Structures are given as C-alpha cells and as structure tokens.
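Removed: one protein chain of the complex. Kept in place: all other protein chains.
Note that the chains are named A and B in the order they appear, and that numbering of residues resets to 1 at the start of each chain.
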Amino acid sequence: MDFAFTEEQQFFKKIITDTVDRMVVPRAREIDEKDEFPWELWKEFTRLGYLGLRYPEEIGGMNADPVTAMIFYEQIARGSVGFAQSVIMNILMGTYFVYRFGSQAIKERCLYPAMRGEKIATMCFTEDQSGSDLAATRTTAVKDGNEWVINGTKMWITNGPHADIATVLATTDPSLGAKGLNFFLVEKGTPGFSPGQILDKLGCRGTVTGELVFDNVRIPEENLLGAELNKGVEYLAEILDEVRVMTAAMAMGIAQAAYDEGLEYAKKRIAFGKPIGTYQLIRAKFADMATEMEASRLLIYSAAWKIKEKLPSRLEAAMAKMFATETCLKVVDEVTRIWGANAFANEYNPQRHFRDARFLLYGGGTHEILKDFMGRMLIGK
Amino acid sequence: MDIIVLVKQVPDPEALVEIGASGKDLNIEPKFAVNLFDEFALEEALRIKEKHGGKVKALSLGGPKAMEALRTAIAMGADEAVLIEDDAYAARDGYSTALALFKALEKETFDIILTGRQAIDADRGEVPQMVSQMLGLPHVGVVVKLDISDGKAEAVSSLEGAKEVVEVALPAVFTAQKGLNEPRVPLITGVMKAMKVQIPKLTIEDLGLTKDMAAPENSKTQIVRYLPPKKRPAVQLIPGEAREAAAEAVRILVDIERVI
Partner (left out) sequence: MGKVLVFVETKGDEPRKASLELLCEAEKLAASGKFSVEAVCFGAMSDVLKGRLLSCVRRLVRFTDPELAAYSPEGYARALAGYAAETGARMIVAGATGIGRDFLPRVAVMLGTGMVSDVTGANWFDEPMTFVRPMFGGKVFAEVAFPASPVVVTARPNSFAMDIPEGVNGEYEEKAAGSLGGAIHTRVVRVEETKGDAVDLTEADLIVAGGRGLKAAENFKLIEDLAAAIGGTVGATRSVVDAKWRDQADQIGKSGKTVSPKLYIGAGISGAIHHIMGMDTSKVVLAVNRDPNAIIFNYANYGIVGDLFEVLPAMTEEIRKRKERG
C-alpha cells in the first residue's frame, strides 16, 4: 500500500495552492457579496490553462490523472466555491460529452475555446420536477429530417445564463424513462435557446445559476453527443464517479478554508486571559474536525485512485461524496461556534463557508438518494 | 543574455519554528516556499530573457526538498535548473554556501547572476556578495529596477532608502529587493514541464569540494545553539477616555520608559 502523493502531485499541489492563494482567496469575499460572474478573475485565471486539466496534451490539455484533478478541485474550492463551480463546470461536466462524442468541427468550435476559457460551458440535467430522478426528464428531443428539435426548461444550471455551449439532457420518448435519454449540444445564438430566471442563492454565490429555456431549438444531427441513440445514461456513468468524488474534494476545500479560519481564531481570541485554543472543549473540536477531514480525504483520494486504475468505484465515490460533504457541514458549523458571534457577522468568512457548504448537498445526488443507492448496492434490490 | 538565478528553498514565512530540546537544533514546520526575494530575481531574469533573448538557469544548493524550488523556477519559465544536493553545505554558514555556489558558477558561462537580497530563513544577506567576490565580479545590491542594454546594466539600488542609479558592465551580480517586479503565476504548460523535467544533481565532490570542508569544526563560523526571542511582559492596557489615555501614555513613555 502507498498513500503518498507522487513528487509530481506534491509539486502540483504546492503550485495550485499558491496560485489560489494569490489569485482567488483575496477576491472570495467580493465574489460572494456581488454574486456576479467574476469576469476579470475568469480571464486572468483561465489564461493559466487549467481548464484543459483532464484533456490530452495533444489538444492543449494537461492530461491530469483523477488524483491530480482532485487536488485541483479541492484547492480551487478552498479559494472560492462560487468561482470553483464555474471553473469545474468547464473542466468536467460542461465539456466531457463534447470531448467524448463531438466531431472535429464541434471540438474546434466548442471544446478548444472552452478549454481556453473563451467559451463558457454548462451541463443541463435538472428540471423543475427532476434532479436525482433523471428518468423523469421532460425536455424532449424530436428528430425532424436531419435536425433535432429540443423543447423544455432546465433549472439550476451552473453558468447557465452566460453559457456559450450547453450539453442538454433530453428524452427522445418520455415513456422510455431512463432508456430514452440523450445528450445534445446547444450553442448560444441558436434560435429558441434563451436564459430564463437567475436564482438568488444562499451560497456558492458568484457562479451564476439559473433557468435555460429551449423553445423549438433546432440543432444539426451531429449535435447528438453519443455514439448510439438512447444510451445517455450509460455515457453519464462514465463520469458519474468522478463528479461525485469531485464534489467531495470541493467539500474538503470549503472545510479546509473554514478550519484554517477557526485555527487562527482559536489561537488569537483571548477569553478568561488565555487563547480559547488552550481550552479542552475547543481543542476537542479541532481533534474531531481534523480526524474527519483526514478520513474524508482518505475516501476521496482512494476513490480517485480507483478511478485512475479503472477499478470499480461506484460505491466508494458515493461514500466519499456523502462523507466529505457531511464532514464539511460539521466543520463549517463548528467553526461558527469557535468564532462565536463574530461568525454571524458578514464581515468575516465563517458565515460564507457556512452557507457555501450546503450547496454541495445536492450535486452528484442528495444524501438521501445516495444512501438508498448504496443500500441497494450493499443489500441488493 | 544568459542569466543564472540563485534560488533557495526556505520554510514558509508562516511556518512554526521551535527550538529543539537540546537547544542545538530547530523543529521547523514542514511547509516550504521559494525564498520571496529569489522569486523577484527569477521574475526579473525571465523578463530580461523575454526582452533580450538568451536563457535562464536556476541553481540551488540544498537538500532533496530544494528540488521543489527548482521545479517552481521551471514552471515560471526558467529553461534549465541544477541542484547542488548537499544538506551540510546548505546548513553551515554563508561562506560555505557561497563557496559551493561559486564552484558551480565557475564552470558556467553567463552575463548576469540574479538572486534575492537575502534568504528569509537564515537572514544573512551575505552569500550574493561573497559569490561576487569569489568570482571577481561586481555586484549591485538591493535592486528595485534593472535595465539591460549594450552589454551593460543600469540598476536602481535602494541600499539606504535613497535610490541610486548604478551603471555596471556585464557580467555582474544583482540582488533583488521587493518592488523590483510582481512575480508571475505559472502557466499550466510550465507546471507540466516542471512536473516532468529531470533536474540534474551535482554533489559537492563534483564541484571539487569535500564534505569535511563544511564540517562544523572546519567552518568559518558555526551555530552553537539557538535562543528564543525575549518575551515581552503582558500588555498593560491604559484605561480611560481617548484624551485621558493619550495623556497617560505620553506620561509613561516620557517619565517611566524615558524613550521620548
């Protein structure tokens, strides 16, 4: 057994940590307060080339293995989860199917610019009445000659209102349930494709999330992102584990940011003549937080390693997502207790971490869904 | 312009430093960084290269961990890096460090040597000048601006606060001060190159030196033990309204502490 990052991964961690400290951390509060897409930071950061993290070097990517990618997701979320959400959408879900199934022309028009940050990508799963239950998807795709016609409304779409390219989940036949699902590429400017309502969110602010409306949107045949029709759910399975572990890594990023604030405060804040960190009840909080964060990271990085080694990872990825996110929720809560009333002041960071942490409950499956799923895997149907 | 940048891997400025039980060693939290002032040197070297062509080579003396500083240099855009791997020379004193760097530099060709004005761990600020002297080269210290043209440099030196514009023919040594530039954030292409690059290592013997030249008993100076900083007594808060407290503070500083 070997639990260590390689020298290369350690070096990558050091560089991305410094980069986030320099570029993202100083802007996190402003991003949260304004709740606007941070264009300036986007331009500066994407110029560095990280959006091609997962893709081959031949097309300008970094070809990072899943372990290295998790290091990145964790650090960028430590800086600002709102910014991280936008960045990761371009890196993973927003471009995966374009990379996997797009024609060369589509790649040149959509993928490569998205890897450079020139186009903003999104992935549209969720609808008003469907989220974790994908089979309930009502957005339809109907073949008309050599075109597909998309109709429906998507909700909770990260980067949605600014998206240049959208990977849209739609059904060719609602009666087929999960077996009728496919991914389609819709580009900005296509008639009938328009942003709807923008959501005012509790946390993860700065990534713009909203509704996307598809009203008789006609796209060419080649925009079907799949080798075969109605295999969308199988294709989704290719990145599902990675998405779940990524969410767990983001949770650790938030947890670490909160923990660091808590640690500094516990050393600095004096009560009854001594720093509060010298009191046993506060020390106990750190012991618990550090232990659970370590346990989360073991789940995250061992699941990432399994994905890298192409070993079965469905259960482990779900465990990592659930455990790390729950740990994150505990940590941000404990830190608000360590900070006392100061945690309630918008002037300081703990309240932001407290709000941001809750965002991770939903993506990659709610914990209720995940527990049921894991239970079925463990006990059988 | 061929430029050599001397870089040092140092404990992070925020790392905890504690004195070991024997008083003869330090327990330093294992968080590392490229010496801040060396980053300015590196950035300046890259800017000179971008303007005038040539290559940038980073050179470091240290233990295996110093590799990370050299990888950072490559990530930022340095063309080559070399590590003189030797903990003893790196840990001894300014003279030993300068000697090892000098021996390595003697074999190199270059127009410019750039390095930080001091390393933020030992805080000596001796090595660049010692290396310059050993090489028989001029140096300009604490540089906040550097212009290169026609085989010479115009450097703004801020040794004593005032800014002196110093002209010097190349080759020469320059020590970087904060304000010289804003070091770049590495691009991912640089990071990838840095992750893969094989950085050559030199031993102290390769340089014609021997281990015992840096042995404690042979070094010019040696650290005997470490001492904690003096503890300040607990703060005495001066009570009262602003005006009242201000008057009392002045009284204490003038009459009791006698510092004004």
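Operating definition for what follows: a contact is a pair of C-beta atoms (placed from the backbone, for glycine too) under 8 Å apart; a residue touches a chain by one contact, two chains touch by 3 or more.
Nothing here was measured: the structure is a model prediction, and the numbers come from that model.
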* Structure fact -> Out of B:Met1, B:Ala88 or B:Leu159, the sole contact with the unshown chain comes from B:Leu159
* Could you please point out the chain A residues that touch the chain left off the display? => 268-270
* To do: May I ask you to list the residues on chain B that touch the chain which is not drawn?
  => 11, 13-14, 17, 19, 26, 36, 93-95, 98, 120-130, 132-134, 137-142, 154, 156, 158-169, 172, 178-179, 219-229, 232-233, 235-238, 241-243, 245-247, 249-250, 252-254, 257, 259-260
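Definition applied: only the chains that are shown with their structure count from here on.
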* **Euclidean distance of C-alpha centroids - chain A vs chain B, Å** => 40
* Report the residues of chain B in contact with chain A in the complex, numbered from low to high. => 32-33, 67-68, 71-72, 75, 185-189, 191-192, 194-196
* Enumerate the contact residues on chain A facing chain B in the complex. => 7-8, 10-12, 14-15, 18-19, 22-23, 47-50, 52-53, 57, 62
